[in-house]
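Once you've had a glance at the structure underneath, I'll fire off some questions.
And now, chain A:
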Amino acid sequence: DDGDGSGGDSGEGLVVGFAQVGAESAWRTANSDSVQAAAEADDRIDELKFVDAQQEQEKQIEAIRNFITQQVDVIVLAPVVETGWTDVLGEAETAGIPVVLADRGIEAADEDLYVTRLGSDFVEEGRKAGSWTVETFGGGETTRILELEGTVGSAPANDRKTGFYEVLDGEGLDYELVDSQSGDFTAEGGKSVMETFISTHGLEEVDLLYAHNDEMGLGAIQAIEEAGFEPGTDVQIIIVDGSKAGFEAGVDGKVNYIVECNPVFGDQLMDVVVQVEAGEELEKFTPVEEGVFGPDDFEDELPNRQF
Partner candidate 1 sequence: MSDEPIVQMAGITKDFTGVRALESVDFTLRPGEIHAIMGENGAGKSTLIKVLTGVHAPDAGRILLDGEPVRFHSPGQAQAAGISTVYQEVNLTDNLSVAENLFAGREPRLGPFINFRAMRRKASALLDQIGIDLNVAAPLSSYSIAMQQLVAIARAVDFEAKVLILDEPTSSLDRDEVEVLMRVMRKLAGDGVAMVFISHFLDQVYEVCDRMTVLRNGKLVGDWDTDALPENELIGHMLGREVETLEAIEHRPDRWPPGDAAPLVSAEGLGRRGSIAPFDLDVREGEVVGLAGLLGSGRTETARLIAGADRHDSGSLSLDGSKLRGHNPRTAAARGIGFCPENRKTEGLVPDLSVAENIVLAMQAARGWARTIPPARRDKLVAEFIAKLDIRPADPHLPVKNLSGGNQQKVLLARWMLLQPRLLILDEPTRGIDVGAKADIQRLVNELSDDGMAVMFISAELDEVTRLSDRIAVLRDREMIDILGAESEMTTERIVDTIVAKGGEQ
Partner candidate 2 sequence: MNSYLKRLFWPLAVLVALLIVNIAVTGFDFIVPSVHDGRLGGAFVNILRGAVPLLLISLGMTIVIATKGIDLSVGAVYAIGAAIACQWILDRDQSALDTVFTAVVLALVVAAVIGAWNGTMVAYFGVQPIVATLILMIAGRGIAQLITGGQIPSVSDDTPFVELGRGAIATVPVPIVIGLVVFFGLVLLTRTTALGMLLESVGGNPEASRLAGIRSKGITILAYLICGACAGLAGIIGSANLGSADANNGGLWIELDAILAVVIGGTALLGGRFFLLGTAIGVAIIGTLEDTIINVGLSSQWQFTAKAIVVFIVAILQSPEFRAWLLKPFRSGSAAEPTAPEPKPEEKAVAK
């Protein structure tokens, strides 16, 4: 079971199948670009088969089956959801094709169906945001928080929420969640939900806005400005992702804290893919390097931003 099969393609490099979630955000397209560019540049990789599943698990499963039929060497999967992969990954295993997870993870019970996962830890991102909140507001009076959630039901939304409150509750911060609504991870959603927040609750009493991603945060900042408040001052703002636009807002003093979620891990992924194909032993989880940035770091970090 060496996977060389009738690999089909003439070259000796690897054929990799990549089942991407979709193109739902700038983060995601930056991620796709990074992986595609890395594969292109890498001599060890002969071809990258890229499929965009438009956020549907059914389409991803279909894509994996097609990869199996094509007898690719390695399958990279960025799962839309955590559960439901048992059968199709089992099929890949039977066909002798190793699977690498990129970005999101899958349920623990299926751990032996993939070799390793390379990606971010959304719960950890939530925790990072939580820690800064505790640090910044701890000890004072009740911290009043507004939250802009991601798409209802999506893993990053759920995990970033979980990690955040885990720390807040764990550290015993005295806080009140004024309101929490989904802004669908979009600027449009962030802005309109924020407008409603402002007209319903006002901003005078609110201390912190926690936005699950950049775009919603940026949308909300506009709403805050249009209502005559100063984002970053009248209300402190945490955003997750760390796109260029997010950092620019940070430089302008409109954002107070950025938790990075790094999409640019194409090169790292190619290394992992090659290792996996060679049968090397790997840790189950290979974290992507990700930082956190406060007001002092924004200026310096901005030039390094790739998306």
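Quick note on selection: all candidates are chains of the complex that A comes from, given by their letters.
The rule is short, and it goes like this: a contact is a pair of C-beta atoms (placed from the backbone, for glycine too) under 8 Å apart; a residue touches a chain by one contact, two chains touch by 3 or more; residues count from 1.
Predicted model only: the values in this text are computed from it and were never measured.
For chain A, the touching candidate in this complex is 2, chosen from 1 or 2. On the chain A side of its complex with candidate 2, the touching residues are 22-26, 29, 32-33, 149, 152, 179-182, 184-189, 191-193, 195-197, 199-200, 215, 218-219, 222, 226-228, 245, 307.
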